[in-house]
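For this view, one protein chain was removed and the others were kept in their places.
Let's look at chain A:
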Amino acid sequence: MTGLAFLIPVALGLGLLGLAGFFWSIKNGQFDDADGAAMRILIDEEDSL
C-alpha cells in the first residue's frame, strides 16, 4: 500500500506535466498553422541564404 503514496503523485504529476505542456504549446501558437508546419520541413533552408 505504501507504493500508492509514490505512484499516485507520480501518475498525477506526469499527467499535469502533459497538460501544462499542451497549454504552453497552445499559447505559443504551435497549433496555429498545422498544415504549414507539415510543409516547412520540406523547405531547403540553404536556398534562403
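One rule holds in what follows: contacts are C-beta pairs under 8 Å (C-beta built on N, C-alpha and C of every residue); 3 or more make two chains touch, one makes a residue touch a chain; residues count from 1.
Assume contacts and distances are computed from a predicted model.
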item: Protein name (UniProt record) of the chain left out of view, among "Cadmium-translocating P-type ATPase", "Electron transfer flavoprotein alpha subunit", "ATP synthase subunit b" or "Amino acid ABC transporter permease"; value: "Cadmium-translocating P-type ATPase"
item: Hidden partner chain, residues of chain A it touches; value: 1, 4, 8, 11-12, 15-16, 18-19, 22-23, 26, 32-36, 39-44, 47-48
